[in-house]
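The complex is shown incomplete by one protein chain, all other protein chains being positioned as in the whole.
Moving on to chain A:
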Amino acid sequence: MAVAASLAASSTASRADCAHCGATLAGDAVAQGNEAFCCSGCAAAATWIHQAALDDYYQLRTVPAGRVDPASADFGAWDRDVVLAEHSRIVPGGREITVLTDAMRCAACAWLIDRALRRHPGVLDAGANAVTGRVVIAWDPARVTLSTLMSRLNALGYRPWLATGEAREQAKRKERRRWLLRLGVAGLGAVQAMMFAEALYLDTAQQMPIATRDFFRWITFLVSTPVVFYAGWPFLEGMWNELRGRRIGMDTLIAGSTLLAYFASVVETVRGGVHVWYDAAVMFVLLLLVARMFEQRARGIASAQVDALARARPALATREDREGRPQQIPVGELLVGDVVRVAAGEAVPADGILLDASSSFDEALITGESAPVRREPGDQALAGSICREQSARLRLTRIGADTRLSELTRLVEHAQGSRPQLARAAERVAGGFLVVLLLCAVATWAWWRAHDPARAFEVTLALLVVSCPCALSLAIPTALTVAHGTLARMGVLGLRGDALSTLARVDRVILDKTGTLSSGGPQLDSAQAFEGFETDAALAIAAALERDSTHPLAQAFTGIDTPHVAQQVRTVPGQGIEGRIDGQEWRLGRADFAAGDADDGALWLGHGGRAVARFTVREALRDDAREAVSALREAGLKVELCSGDASVAVARFARQVGIDDAHARQTPEQKLALVRERQAQGDVVVMVGDGLNDAPVLAGADASLAMAEGATLAQRAADFVVTSPSLLRIPQAIDLARRAQRVVRQNLAWALGYNLLAIPLAATGHVTPWIAALGMAGSSLLVTLNALRLGRGATTSRRRA
C-alpha cells in the first residue's frame, strides 16, 4: 500500500494542468520549453499551432481544448468516390463537404480550425461553426485529398465525423436561410412602413391634403403587404393548420390580429377613413418572428447535439461478396442478409447476428453499459456499438432506419420537437383570451353602434389593437427560449421544456455516484509487488502491455511511463492480456489467468502460474465535484448521494465531496423509493444520474439531469442532458431556471395588467389607434427585453466557470 501513497503524492506534487487541453498532468507529462502537456498528442497540436503562428488561439479561447487522441485514425476511406458522392457536392473549383466534430467548445476553436485548414494548399474555403459543431470545407481534390485535411483536423484534437448526408445538411441550411430572409424582409419592410405611418401620425391637426394622405397610405400598403404575407407566412400557415384542426392557438391569435389590422387598414384606405393601422400589422410580424427565431435557434443547437448519435453510424462497411472477399461499400447500400466484417475498434454498421467467433461489444452509447458486453455466435450485435478485442463477422438482420440506433435518434428528436407544456399552457390561455376579447369587441361595437355609429368601427379596432395579445404571446416563449438557449450554450440541453419550471422549484438534489460524481474511468488505486519485484518495474510492464489495448481498464495505466515495448500482444477475451517483453512472457488480467490463483476482482501481473504484482483500480472523482456540491448547498438545496456501489466506496466518495447523507448498495427500485419518500416529505427532488439503472429514478424524480457520457436510455428518461464535463453546470442550471421563472411571472403580470388597464380605456373610446399601436409595441418590446436579461446574466457566469 506504500505505493498507493506515493502515487497519490506524485499526482499532487505535479498538479499542473496540460497547457493545451487543461487536463491534470499525470506522471508521463510531456515537457516542452516551459510548458507541459498531458500527452504527445496535445504537445504535437500545440507545437503545430505555435509554428503556424496561431498562438492567439490560446488567448481567444474561453474553454480549454479537448484532449488530443494521439492514435491517428485512418481517413483513407473518405477519399473514395462513393463517400464523396453521398457527402459532398461539387462547387466551382472543387468539392465541398460538411463534417461534424464534437470537441469544438467555443468560437476560438472555430477560429483555429478556419485558420488551420485555410493554410493548407488546395483548400478553397473553410468555415467552422462552434454552435452547431460543423465544419464546411471546400477543397480541390486534384491538389489535396480529403483524408489529409481530416488527419490535420484530427491532429488538432477535432476528430471529424461524416454528417448525416449532404441532402439533409442542404435542407437544414435552406430552412435556416428562408427564416433569415423572412426576418430581413420583415425588419426592413416594417421599419419603412412605420416611417410612412409616422408621417400620417404627425399630421395631428389634419392639415395634410387628402391626396398626399392617400398617397402615403397606398405606399404604406405597398410596403407592408410583403411583410404580412411573405414574412408572416409561418403564422398564416399555422393559423390555417389550427383552424383545420378545429382549435384556437397562438398562431390563430397572431395571424388573426395581423390580418385584422391589415385588412381594416385596406378598407380604410379604399374608403378614405380616418385611420390606418399598417404599422401595427407589420410590428406584430416583426416582433413575433424574432421570438420564433430565438426558439428555432435554441432547438437547432439542441438538435445539433443529437448528431452525436448519428456519428456512431459508420459511413462505410466491409461486406463480403459471393466469394467471401471483403469489399468496402457505403452503409446505405447494405441489405438484410449481407455478411459484414467489423474490425476491432470499429463501429457496427447495422443490427446483425454474430457469426463464427464470440467477441465483445462496447454498447455504451446505446445501453449505457460502460463495460464491453460479451456476445456469443448467434447473439445480436447492435448498430452503433463498437467491436472490441477481435474482429467479428455479422449477418445483418435490420438495416438503416430499422436499427435500434435510428429508433433512439428518432425518440430524442421527437422529445425535442414537442412543444413545452408551459408553452402549451400559454396557448390555452391565448385561446381563452381570444374568446373574451372577441366578446368585448362585439359588445363595444354594439354599444358604440347604438350611441355613436360613426366611431363604432374605429373604437372597436382600437380595442382590438391595444389589447393585442402580443405581449401575452411573447411572455412565456421568449423567456423559455432565451433560457434554453443560454442553457444549451452552458452545456445543459433541455429535452422537455416544462421541466425548467420544476427545476426552479427544486429543494433537494440526489446525486448518483458512478459516472456522475466520478468520471467513470478507472484510476490506479494501489499496486503491490511480490518476489523482490519493484512496484515501479511491475507498473512499467503492465503499462507496456496495456499500451495499445482498447479495454476500459487500460485507461488506468495510461499515465505511466514505460521503457518497455511489448510484442505479440494478444487479448484473451474475458481473461486479460498477454505479451512478450524482452523475451519473457507476461500476463495481465484476472488472478486465475495471470497468476493461477483464485479470482479476487483485482488485476494481477504474472507469468501464468506465478504472481508478480497485484493492482486495484477505483473510479476517479470528477474535478469539480466538490465545488459543485458546495455550490448546490449555497443555493439552499439539500444534497444526498445515492449509489448502487458498495458502502466503502460510497462513503469515501461522500467524504471527498462533502456529502453527509449517503446511501450505498441501492437497487434501482430502492433509489426510486428513496425519491418517492422524499417527495412524500414535501420536497421537490432533482435527480442527477447517468447509468441505465438510473433511468427509472430519473423518470420518477420531479426533474432530472443525465450526464452526457451516460446511457442513452437514462438520457431519454431525463429532462436535461448535461453535455459539459463540468458538474458546476448543475447549480448554474438551477439558478438560471429560478431566474427564468421570475421573468415569466413578471412578463405575464405585465401583459395581463396592461390589458386590464387598456381594454376599458379603449372600449370607452379614450384610446386613439396610434396610442393603441404604440402601447402594443411598447409592451411587447418590454416583455422581450425582460426575457433577454436571462441570456446576459448567464454569459458572465459561464465566463466565471
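Simple rule for what comes next: a residue touches a chain if its C-beta (ideal position, glycine included) is under 8 Å from a C-beta of that chain, and two chains touch if they have at least 3 such contacts; residues count from 1.
By our rule, contacts and distances are computed from a predicted model.
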Would you kindly match the missing chain to its UniProt protein name, picking from "Alkylation response protein AidB-like acyl-CoA dehydrogenase", "Protocatechuate 3,4-dioxygenase beta subunit", "5-oxoprolinase subunit PxpB" or "Cbb3-type cytochrome oxidase assembly protein CcoS"?
"Cbb3-type cytochrome oxidase assembly protein CcoS"
Residue, one of A:60, A:266, A:339 or A:699, that touches the chain absent here
A:60
Check each of A:93, A:141, A:184 or A:609 against the chain that is not shown and name the one that touches it.
A:184
Touching the left-out chain: which of A:22, A:64 or A:127?
A:127
Would you write out the residues of chain A that touch the absent chain, in ascending order?
51-53, 56, 59-60, 107-108, 110-111, 114-115, 119-121, 127-131, 173, 176-177, 180-181, 184-185, 188-189, 192, 195-196, 209, 212, 215-216, 219, 222-223
